[in-house]
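What you see is the complex with one protein chain gone and the rest in place.
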Amino acid sequence: MDEVRMNSTTLGVFAWTELEREEGKYRFDWLDDVFELINSNGKRIILATPSAAPPAWMSRAYPEILRTGPDRVRRLHGNRVNFCWTSPVYREKVRSINEQLAKRYGHHPALMLWHVSNEYGGECFCELCAQAFREWLKARFEGNLEAMNQAHWTRFWSHRYTDWSQIDIPGNPYGETANQGLSLEFKRFTTDQIVAFYRAEVGALRKHNASVPVTTNLMGFYGGLDPWKLAPYLDVVGWDSYPQFRDQPIDVRGWAKAALTHDLTRSLGGGKPWLLMECSPSSSNWYPVMNLKPPGMHLFETLQAVAHGSDSVLYFQWRQSRGGQEKFHGAVVATGQDNTSRVFSDVSQTGSALDSLSAVAGSTTTSDVAILYDWDNAWAIDGACGPVQGNKRYFETILDQYVPFWEAGISVDVISQECEFGQYRLVLAPMLYLLRDGTAERMRQFVEGGGVLLTTYMTAWADEHDLTFAGGIFSPLAELFGIRVEELDALYPEQKPCVVLPRGSHFGVEGAFEVLGFAERIHVLDAEVVGSYGKFWYGEEPAITRRFVGKGEAIYVGARLGHDFNEPFLNSLAASLNLRRNYDAPTPAGVTVQRRVGRESEFLFLMNAADKQAHLAPPERPAVEILSGKPVSHGITLPPYGVAVLRLE
Amino acid sequence: MDEVRMNSTTLGVFAWTELEREEGKYRFDWLDDVFELINSNGKRIILATPSAAPPAWMSRAYPEILRTGPDRVRRLHGNRVNFCWTSPVYREKVRSINEQLAKRYGHHPALMLWHVSNEYGGECFCELCAQAFREWLKARFEGNLEAMNQAHWTRFWSHRYTDWSQIDIPGNPYGETANQGLSLEFKRFTTDQIVAFYRAEVGALRKHNASVPVTTNLMGFYGGLDPWKLAPYLDVVGWDSYPQFRDQPIDVRGWAKAALTHDLTRSLGGGKPWLLMECSPSSSNWYPVMNLKPPGMHLFETLQAVAHGSDSVLYFQWRQSRGGQEKFHGAVVATGQDNTSRVFSDVSQTGSALDSLSAVAGSTTTSDVAILYDWDNAWAIDGACGPVQGNKRYFETILDQYVPFWEAGISVDVISQECEFGQYRLVLAPMLYLLRDGTAERMRQFVEGGGVLLTTYMTAWADEHDLTFAGGIFSPLAELFGIRVEELDALYPEQKPCVVLPRGSHFGVEGAFEVLGFAERIHVLDAEVVGSYGKFWYGEEPAITRRFVGKGEAIYVGARLGHDFNEPFLNSLAASLNLRRNYDAPTPAGVTVQRRVGRESEFLFLMNAADKQAHLAPPERPAVEILSGKPVSHGITLPPYGVAVLRLE
Partner (left out) sequence: MDEVRMNSTTLGVFAWTELEREEGKYRFDWLDDVFELINSNGKRIILATPSAAPPAWMSRAYPEILRTGPDRVRRLHGNRVNFCWTSPVYREKVRSINEQLAKRYGHHPALMLWHVSNEYGGECFCELCAQAFREWLKARFEGNLEAMNQAHWTRFWSHRYTDWSQIDIPGNPYGETANQGLSLEFKRFTTDQIVAFYRAEVGALRKHNASVPVTTNLMGFYGGLDPWKLAPYLDVVGWDSYPQFRDQPIDVRGWAKAALTHDLTRSLGGGKPWLLMECSPSSSNWYPVMNLKPPGMHLFETLQAVAHGSDSVLYFQWRQSRGGQEKFHGAVVATGQDNTSRVFSDVSQTGSALDSLSAVAGSTTTSDVAILYDWDNAWAIDGACGPVQGNKRYFETILDQYVPFWEAGISVDVISQECEFGQYRLVLAPMLYLLRDGTAERMRQFVEGGGVLLTTYMTAWADEHDLTFAGGIFSPLAELFGIRVEELDALYPEQKPCVVLPRGSHFGVEGAFEVLGFAERIHVLDAEVVGSYGKFWYGEEPAITRRFVGKGEAIYVGARLGHDFNEPFLNSLAASLNLRRNYDAPTPAGVTVQRRVGRESEFLFLMNAADKQAHLAPPERPAVEILSGKPVSHGITLPPYGVAVLRLE
């Protein structure tokens, strides 16, 4: 561990049966020994609560603790994260073990952080949860059943409930699938149950020493939990990053996706440094293909996290297990390997780099740009029957808009619609189908106050109950953008109208760009037309508009367009707004520059996500490359996956 | 409504909870008001019974009413058409509400038609249905279990039943899947249960005024219900047409499929005018892709229905709902839209056209040609294990044979094997795998009496119990066609033998035509060989034969061939039989002409299903184009999706 400069260790994830082999009989000796060993070596401990995997004896004694699937069948004991969110018995068992841990280790000098449970996720459909869901709905609608019927438009298909007890948890294969409002509520309910479960865990931990910080490991854009609801209760935010989990070799866009998720994590923590809580030093056994990392890639992926705000690189796992589900998962020390392995050497390289970057710790990032990705909205879009039955590509659209900024080296925050907009110069809110009460007004204020707001097709169709707006789609934003949206045309792949931006158009972008699947028919009320449809049956109708409002600007892109459009258009927009680029010289394709600012220094991370060498001119300000310790003079050459970290003087 | 010339309204589909919020407490005030409003505006009402969606309170009080799926698990309340066909409780509840409706509105002057339930469909696997199925089987086999065992050949795999009580409903994932005869019976049983359910609904309605006509909305070639069993109990036949429900933009063949289904509907009603009971003025939210209709297409689709015999164009739906499953479904008035929308204008265009076509109402169509599509046969083919495991393409084969007639403007009826053949010159009965008792004899009489009968590979293999004929496949028809069929070769896509028709062959068709998947080895007993297999291991063996019998002709096509063969072959056959073409001048590809004959006038609908302009020479008889009101002089130009309606003078 010293050899790779490892200074902290997570312990006890999934250790319940080792801690409590029989109900109420605790065994801490082994863990005491580990604490002692680590402490005596001057390292710190992150101690997990074991709730992510109850013991088999508990499942047999109290079957209600087991999770029930969407088919309303209780799962047998096995796997992990296999428990009911609601079961009082399980909450009590978790409370007990957590209190025991807190009592025994809460004041241990090596204890640095509580790692609560592990990767909270999944839904439970048991009768306990159904009953809790009914009560949650009753509370949400303040006991007014008629209000719920109205909100969920239950007059359609005779779906009106005449008593709260008639409500079941919706969902395939047996339950209601035609009440999208109710399905959306169940997503929210599950998030609320998880938050409550987490808070109960934390409550037990804090009984003995409330000063130890707590967190849990998030999962990026995982759809089963709205992390904005959990983040306020985390003392530090972190996530588990496995960017190679893909159907093809990871590429530049794959690294952009990792970057976007790091930015989300930083934003969830309010911009504070965060923790990379898990990564693999090698491949992961549950990848579709256990592809090894070529030289340099591991250093790239770890420093990428740091570049976007992480103050840690933690691994799953130090030593590989010989059996069980993840026995092939990458580890710093694989079974039978030692400190001579390729992987150990990669990890050492990261350890050395982190050592030399110690001054970066605590530094932060601020962004001119925010991209709005909203969980409620994602759920509503996924649940919508139409405009296509397949993937509506909300997340892909977010990533499409992120990539040009990432490549340009412009820092981006990732926000929900409940976040403040005012601190940004530009907010991108594509496909914001579900618009909560107040968002339209806050957008208006943002634009009038000087902000630039860009949105797209499939925005502002429905309210928070997934009721379409009585005024029609986009009606809440019609005045702000100066347009009326009549209808959306979903296109077959064979159908490819274009959007044409004329020579000398706004934004300096011109040409014809193929529409990819979605095109809206728009009427201009009071806006400039930036682009129009090319030859098609609604050819010459407006497709992209812009309206100056107050000190700001409202831009509408009515059709789904590709990177050929997004790249020049968003770059031109960034230039016109004078958005701060992190690097003052041009950057080649595949190279991004991220920036962290400390009390005394400013750091630039120059990263080459492409598999070919790249060269950058030196920055205007004098700088030292920290990893090598040398001043930058004649520019910087980055090999494939190469990283340079500059401290600006 | 006046603006689009709407003159009638369907009410009350799925309105049960609005009518009966508590058991036995009815609320009709709101419906009274709607009746009054519509009546006072001079419009008519089609009133639905609400059985397609029971209230949630009823499902809670009487769980037996809920449908049970093939996995024998009772569904939770939700969605629609979610009830058991057998439950006595549900039948009683439906009877009560129907009687209430009949009592209150049965004599209302605005009431024009009862719309019973909605799109009857699906199967129930509950124990009540299982018991009813056992009783149905017992009745069908007159209490003779041994007769059933023989009919279902249960000695195979030791499947013999020794008591009626041993029978379960067959089917995946848990039940018997290897007794095709029994599976076929369950299809028939379900149709019988649905017909009984419908007739019980009608009985309740007729208690108060038996003179109001009744119907229900059918679903074309939907496989879950044999509409020939229900049609005798409908005073007028109708169906819900959504032809754009496809994986790719609709094309000429797609419109031919719509035409075929319209012809089926007309045939189900015995040739009388029928009702287009639902169509979408725009897209439908459950389409794979909500593609908008380009200009003209909506008028085309509605007049196409009229051309094939409909006397109505009804919409689902007038006004879009703001929530629920179909909130994006096309409507005459979409949420937030008004009479200025594109869709409203399309509907107005249809309304105007229908106005000018009022003389067409009541006119009918007669056909020289019938295509035989049989539900029993479709079920048996689908259920057969072999000759391929994939789609055996029965429906596609029907459509293949329909298209040449449709393109030639030759009217076609669609019949079952229980219909009369005698009124036709030509009957096409491809892939008639299941041959009922008597069909062979009726075919012989038809041919001897002067009819031409064409059939194909995979015909007359099994009797109504799906027992293969003791004399071998095709044996019941061997004498009539003068051939013996030895075996069928199912071909992989890589295998492409040809069928060769020599120069100067019968029908004037010559050349080599690729076989598509199925080829039979045939022995000629007493027939002319029209075509033979080309180079292959059974090359030079006969593939297509013809035999003159009495005054008629029996034609056999032993291999599956494509449009390259069907088009010239069937056209040549039509010419040789002097079948009446609806238009006396040639019609370009993609253009069809359909004909309706009234008491005083004859109407020709010229329709261009292609997306390019078409030109037709004028008809020989003087004619007026009704939509424009102008006489036809120098021919007719149809834009893409253009329609002209000629009244022949």
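Just so it is clear, A and B label the chains in written order, and each chain counts residues from 1 on its own.
Definition applied: contacts are C-beta pairs under 8 Å (C-beta built on N, C-alpha and C of every residue); 3 or more make two chains touch, one makes a residue touch a chain.
Since this is a predicted model, take the numbers as computed values, not measurements.
S.K.: Looking at A:44, A:75 or A:95, which residue reaches the missing chain?
M.R.: Missing-chain contact among the listed residues: A:75.
S.K.: Looking at A:165, A:325 or A:637, which makes contact with the chain not pictured?
M.R.: Only one of A:165, A:325 or A:637 touches the chain omitted from view, namely A:325.
S.K.: Hey, which of A:2, A:22 or A:526 is the one touching the hidden chain?
M.R.: Selected residue, touching the omitted chain: A:22.
S.K.: Of B:384, B:477 or B:616, which one is in contact with the hidden chain?
M.R.: Only one of B:384, B:477 or B:616 touches the chain omitted from view, namely B:384.
S.K.: With the missing chain put back, one of A:336, A:504 or A:629 would touch it. Which one?
M.R.: In the complete complex, the chain left out is touched by residue A:336.
S.K.: For chain B, which residues lie in contact with the unshown chain of the complex?
M.R.: Interface residues of chain B facing the absent chain: 71-72, 151-163, 165-166, 168, 170, 173-181, 384-390, 465-473, 475, 486-492, 494-495, 521, 537.
S.K.: For chain A, which positions touch the chain that isn't shown here?
M.R.: Answer for chain A: residues 14-18, 21-22, 50, 53-57, 59-60, 69, 73-80, 248-249, 282-283, 285-292, 294-295, 320-329, 334-337, 341-343 touch the chain left out.
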